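Removed from the display is one protein chain of the complex; every other protein chain stays in position.
Letters A and B name the chains as they come in the text, with residue numbers starting at 1 for each one.
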Amino acid sequence: METLHLTENDTGPDAVDDVKTVRSDHENKIVIRSVDADSVITYAGSTAASLALTWLVYERFAPFSGTLGFIVVAWLVFVSIVYVSARQQWGRVAARDHFVRLCVTSAALLALIPLGSIVFSVVERGYHGLQVSFLTKTLKAASTQNKFSEGGALHSIVGSFEVVGIAMLISVPLGVMTAVFLNEIGGRLARPVRMLTDAMSAVPSIVAGLFIYAVLIQPGILDAMGFTGALALSILMLPTVTRTTEVVLRLVPGGLREASLALGGSEWNTTRQVVLPTARTGLVTAVVLGVARVVGETAPLIMTMIGAQRLNSNPFSGLQDALPLFIWNQKIHGGLEGVAQEWLWSGACVLLVIVLVLFALARLLASRAGLSRRS
Amino acid sequence: MQYIHVASVPFLDVVESSEQPIAFRTTRGRGDRVYRGFGYGAGWLTLAIMGLIGGFLFYQSLDAFRYEGFTFFTETRWITSVSGGRFGIAAVLLGTVVIAVVALVLAVPTAIGTALFITEYAPKRIRAILTSLVDLLAAVPSLIYGIWGAAVLEGQVVYVSRFLADHFGWFPPFHTTSLAGSKVPTTLTDFTASAFLAGIVVALMILPICTAVMREVFAQAPPGEKEGALALGGTRWGVIRDVVLPFGKGGIIGGAMLGLGRALGETVAVALIISRTTDVHNLLQILKTGGNSIAALIARSWTESQGIASSALMAAGLVLFTVTLIVNAGASFVVSRSRSGAATEI
Partner (left out) sequence: MTMVEERVPAAAAPNVASTLNAREVSAWFGSHKVLDRVSLLMRPNEVTALIGPSGCGKSTFLRALNRMHELVPGASLAGTISLDEVDIYRDAVSVTEIRRRIGMVFQKPNPFPAMTVSENVIAGLKLCGLKIDRSTKDDLVAQCLRRAGLWNEVKNRLNDNGGALSGGQQQRLCIARSLAVRPDVLLMDEPCSALDPTSTRRIEETIAELREEITIVIVTHNMQQAQRVSQRCAFFLAGENAPGHIVETGPTEAMFTNPQDQRTLDYVRGRFG
């Protein structure tokens, strides 16, 4: 509902010294309502009618069932009833306006229902994952005969942190440097680089894994280990960091660069001492977004890290596990019932919590950096 | 300044001279030369990585191409072993496209609606929250979509699928034959692990990027024209139809294509949901159990593939890489063209 405040009280008592005006004691602001009583009644009536009708259809004919089906049918009936009654009351043009408003609003809601369902079902099934035994034990001696509390994802969480950390160390300097190149140095190379950065952000994650496998593992240069997984992740992280950083650098006012150059600063010193520090909050956002992009990534790790059951804290030797691999392997090899399912959802819950925290952090930092746009 | 007095025009004291602009010389110090070197290095590295991805995938898939020849592009079966087999990209690619199209058909209208709601209808505060929530959809890992789709959504979608097959079977995409072969499928299990289900999940995953692109383009619709339409007595829908949508056409197409690019490459969620098949008839029946996708094929069969089998997966990866590159290049082109008129920075 939109309320427009039309009156603005900007003439103080001083402004009317010489003109004697009669002032009322209080001013009534005009309240403009976009929703009137008629609409409310129409919508309420339509809701009731559609629910009743759908219930009837479901009970009487029942060719399908399930909550989703009920919602879909009830919605269709609701929209039709609103349209018909609006058309009878207000005519064709207004009815169409109501119809579109309804469709657009439902589209927005439609996007959110699954989000709620995902968060709810993961937390409902996996909240055990947030207990100590799951976070401190590994699957070293795991079998499907184990109890839930006998296994855990410590080895995967450690692996995830190390691998994402290494990916960060590789792609953040490169990404920031590329963004600096695009925004501060420029030149003829900038166009193709920007284009390919865009293209790179669309490279399917599994292709990044295949690439690292084809370059390093297949020819026998390196064995599959945490580090090779990190390399694959940094390919996915690089374009995210580059693009976000470029947006952030563009927000740094040109006047600051001029001021720095006018003081006799070199290009490098201008970038290092003025541009980057001014954009530091945005740079952190870029890093966080990059991490959020890859922390749940599974596909490239299947071929570059493979996974492990026991704790290996050395990313440069031997197989290592990561949280997404833990979930994937429980799903693929764990069977449909029993403890593997519990481990699976617990892992998913831990992963979701990590992602949500990163997301919230990125939002917070972005709003502080003045990045209102999509990053 | 070097200018020449032209003697043949004596009545002019100072004639238009041939002034020679200074060639700006900036002798950069060592620090700046190193800085620029690193900058260019980073730029070239981006180009190099993209080139190397294509190059190495091609190199590693040579074995498979040599073994299978041109039939790699026409063969529908995918049977591989260390030393050979019969495999081709045709059915897998078809399956990939089917899932992507289902996802697009569902995601694009939703994205248009969401983007319109955010730019045209929502009050300011709700606008910010909604934008965040839609972006959050993009932050949820693909893996979690996969397990959610298989464990939660499937149980709901099968009913919808069965309803559609029963009542709208005359519409070709919804035409469904049962797994057992009888004309009218009756059991719900005929509708599990379908391309339809995978498409719904992928639709959710590409929704944020489609919405984001459309939102940005819609937001640039000229306010003057919008107010003009309202001042003429137009309804909100009238404004959207006459001003916002025509203006945002490029954004809609571009956003849809970007979404398509992502949908084609979606791996883990699809791999966890569909039950893979290379039967072309089955692939075209979207409601029915069975589907396929290049990325899911690679993810599911990688660990047990060696030799030719592994090379064949590399070849599949190369096809996927090429297709997504083309789709995304097209999308960037469309989006950049649609923005050029607005002349605002994105």
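By definition in this document, a residue touches a chain if its C-beta (ideal position, glycine included) is under 8 Å from a C-beta of that chain, and two chains touch if they have at least 3 such contacts.
Only a predicted model underlies this, so the values are computations on that prediction, with no experimental measurement involved.
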Touching the absent chain in the whole complex: find that residue among A:K140, A:R191, A:R280 or A:R368.
A:R280
Interface residues of subunit B (partner: the chain not displayed)
1, 3, 17, 19-22, 24-32
Subunit A residues that touch the omitted chain in the full complex:
253, 255-256, 258-266, 268-270, 273-274, 277-278, 280
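Methods note: only the chains that are shown with their structure count from here on.
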Given the complex, residues on subunit A that touch subunit B span 1-2, 63-69, 72, 93-94, 96-97, 99-101, 103-108, 110-112, 114-115, 117-118, 121-122, 125, 174, 177-178, 180-182, 184-185, 189-190, 192-193, 195-200, 202-208, 210-211, 214-215, 218, 235, 238, 242, 250, 266-269, 271, 292, 295-299, 302-303, 306, 324, 327-328, 331, 344-345, 348, 351-352, 355-356, 358-359, 363, 373-374
Touching residues of subunit B toward subunit A in the complex: what are they?
28-29, 31-32, 34-36, 38-47, 49-50, 52-53, 56-57, 59-60, 109-114, 116-118, 120-123, 130, 132-137, 139-148, 151-153, 155-160, 162-163, 166-167, 204, 207, 211-212, 215-216, 235-238, 240, 258, 261-262, 264-268, 271-272, 295, 298-299, 302-303, 310, 313-314, 317, 320-321, 324-325, 328-329, 332, 345-346
